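Submitted below is the structure of interest, expressed as structure tokens.
A single protein chain has been omitted; all remaining protein chains appear in their positions.
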Amino acid sequence: MSRLLDLMRGDPVADRVVPPSTRSSALTLIISAIMAFLAVFALALSLATLRLADRWSSALGESATIRLTAPEESEEARLSRILAILSETPGIASFRALTVEEEKSLLTPWLGEAVPLETLPIPRLVELLPADQDYDAEGLRLRLEAEVPGAALDDHAAWRRPLVRSAHRLTVLGFGALGLILVAMAAMVTLASTASLAVNRPALRVLRLVGARDAFIARAFVRRFTLRALTGAALGTLIGLAAIWALPDMEAAGGFLTGLGFGGLSWLSALLIPLIAAIVAFWATRAAAFRALKEIP
Amino acid sequence: MSRLLDLMRGDPVADRVVPPSTRSSALTLIISAIMAFLAVFALALSLATLRLADRWSSALGESATIRLTAPEESEEARLSRILAILSETPGIASFRALTVEEEKSLLTPWLGEAVPLETLPIPRLVELLPADQDYDAEGLRLRLEAEVPGAALDDHAAWRRPLVRSAHRLTVLGFGALGLILVAMAAMVTLASTASLAVNRPALRVLRLVGARDAFIARAFVRRFTLRALTGAALGTLIGLAAIWALPDMEAAGGFLTGLGFGGLSWLSALLIPLIAAIVAFWATRAAAFRALKEIP
Amino acid sequence: MIALEDVSYGFDGRLLFEGIGMTLAPGSFHFLTGASGAGKTTLLRLCYLDLLPQRGTITAFSKPAARLGRDGIAQLRRRVGVVHQDCAFLDHLSVRDNIALPLIAASVPPEQHGAAIDDLLHWVGLTERAAARPPELSGGEKQRAALARALILSPDVILADEPTGNLDWEMSLNILTLLVELNRLGKAVLVATHDLNLIRAAKSQVSARVLRLRQGQLDVAGAGL
Partner (left out) sequence: MIALEDVSYGFDGRLLFEGIGMTLAPGSFHFLTGASGAGKTTLLRLCYLDLLPQRGTITAFSKPAARLGRDGIAQLRRRVGVVHQDCAFLDHLSVRDNIALPLIAASVPPEQHGAAIDDLLHWVGLTERAAARPPELSGGEKQRAALARALILSPDVILADEPTGNLDWEMSLNILTLLVELNRLGKAVLVATHDLNLIRAAKSQVSARVLRLRQGQLDVAGAGL
């Protein structure tokens, strides 16, 4: 890093020995810009799906219900047995028996207000929330069936869980794409700067012939390319951020799907992109320059 | 296209006048390959979210329910009035009154088998499926309240619709990314071939000096670059397809989220990518070659 | 076959020569002299239409140069063999292929290349170096290869810019003899050189006119040379 900063200061006289902006060094700038632009989008997408997954998992909840029906034994006794079993089951964050009022509000959408629930032999319900680590739903179901007659586990959150898992997987894909884009950027910047060095081989030869040391020549080239990659990537990142900022706000429209925008301060992470580009360009050009120079006596 | 095919045949003698594989023409190959690789992923992602959206919208359905409670008037009369209203409402694909058996199966999860539903004054339910164009749920609700006492619209699919909409929006984003990648590929292939032409300017000059006509020189260069872009993009596409094929099958694991793979014959669409790259390279190099030649007397 | 009439040319507004005339008739032999920077190379470039005159007209093979298109200029260059002062080659091709380049550019089938190239390689003494790449040639070898390339299409006009600058006296005389022989076949020859000895040697073999570029004018150097 300190070497990088040192480089930025530069030496105006030594700099002039590098041919100005050949086509293939302009390529370094353009490639950095385009790839940075794509990287910003991939980053935004990844962060958005990450938030989506969080939101879904909290919004949908993951609760399950245990239903207690058919009064064979005293209801209260069986209820306390269920609660005892639950307290022994690992992976359950909390549980509680619903009150009659709560059950009534749950049923209202189906039955309407008119049905006198109090007079009905409606089953008691116990709601449980699994902890982060899922509990063994199948095991619990079997145990309840065996030990508490009339108790049935209704794992009605089961169908929602894959949804959250899907969102998480989308996030992984998004970050994977981001990684791919950064690797591709590194590869292309390396190639472009190597190509530019190859083009400038005659200039390298002239410099060697007049007694320039390798470090002197390399420094001038490395500086040029690092600056170019940094400028290009910064430009691409800025345009990318601006484009995302200018996108219609999906959050307001969508509700469920979070918008593509960066939440809060997460857009700061996009600033890493030009930095990565500069570091890649620095090392790639340095290695390429010394390699190219070694072939020149 | 015929011109493109003509080009592929080539002229082995004329071809030799183009300097072989300079670094920046190798760049054309690598850029095409990397961008094609990214394009395949973007295409796969877009197709996957498209299928996801389809699956969600069909799996979750979009049905709504109308509940008829409180026997003030004859139930049958009011039911037929509801059906009449529905048949007048635009945007509804189908609707029907549920039978008592169906209602019973809906309530079982809540009440268990033991409750004698036949003896209860449970409300009648009418299920309706909206057409593609959503119906005006709020308007329908108000009309029902006004005209059919005791009827209530329960638009319980409302919370699912944004989910489907989200998937659609993801698809749009995916195709947008694909477009961006293709445009970026075009830009970079153009720049790389222009750069390569600039590098080969001395060779162009020598050819002009010995009496070569512009068309002769351009053909040799265009052929070289078109083949290079085609080869690169084909390589990238193949590697991309192979990588997707090699990904663990998410469909089996995920259930809800469809895998990243191409469904059925849709992978054939990926074959368009090298074709687009070749066409872009052909025109870009042609234009660049004639532009470069115009500067050489 | 190439005629300049009242031609002026200059770079960046600095006029190099003004209102000069010159005719390269079939069978004529000209030397072009002048101090370094006088404009010899520039005059030659005008003759093969690498530059277009800023004033005056150039006629090439009875056609006004201004009316030749880019393809017309390409056609013209196949009838004018030029030895350039800086001998530019395609570095990725062998010396042999570089000499064959005008044939390739004129789409002559490869079967018909053979004999002419071998003869020329022998003439300029490069038979042994035919497989080398141009950057591996010595300065004098490059000049000889450039001469061979200029002659491969047996052009009607031969323009040579310092063709012996890097050659020893013996080799220079060989080249001169070759040029004189071609001139006897009716070709127009123009040699730009600063080597007065070469001009003197030529005078014993052929009736050459010596043109001198001085102060923007083209004079015929007297017998005093």
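Per-chain residue numbering starts at 1, and chain names A, B and C are given in the order in which the chains are listed.
We take it that a contact is a pair of C-beta atoms (placed from the backbone, for glycine too) under 8 Å apart; a residue touches a chain by one contact, two chains touch by 3 or more.
As the structure is a prediction and not an experimental result, all values here were calculated from the model.
Undergrad: Please work out which displayed chains the absent chain touches and list them by label.
TA: Within the full complex, the chain left out of view touches A, C.
Undergrad: May I ask which residue of A:A152, A:A203, A:I239 or A:I279 touches the chain that does not appear here?
TA: In the complete complex, the chain left out is touched by residue A:A203.
Undergrad: Extract the touching residues of chain A with respect to the undisplayed chain.
TA: Residues 13-14, 16-17, 19-20, 202-203, 205-214, 216, 293, 297 of chain A touch the chain absent from view.
Undergrad: Could I get the residues of chain C that touch the absent chain, sorted low to high?
TA: Its contact residues with the unshown chain are 11, 33-37, 40-41, 85-86, 129, 136, 138-141, 144, 161-162, 165-171, 194, 196-197.
The criterion applied here is as follows: only the chains that are shown with their structure count from here on.
Undergrad: As a test of understanding: of all chains, whose mean C-alpha position lies farthest from that of chain C?
TA: The most remote chain is A.
Undergrad: Could you name the chain whose Cα mean is nearest to the mean of all protein Cα atoms here?
TA: Of the chains present, the most centrally placed is B.
Undergrad: Between chain B and chain C, what is the separation of their C-alpha centroids in Å?
TA: Going by mean C-alpha positions, chain B sits 63 Å from chain C.
Undergrad: Using mean C-alpha positions as chain centres, tell me how far chain A is from chain C in Å, no decimals.
TA: Their C-alpha centroids are separated by 68 Å.
Undergrad: Using CA atom averages as chain centres, what separation in Å is found between chain A and chain B?
TA: Using C-alpha averages as centres, the distance is 21 Å.
Undergrad: Find every residue in chain C that makes contact with two or more other chains and list them.
TA: Counting only residues that touch two or more other chains, chain C contributes none.
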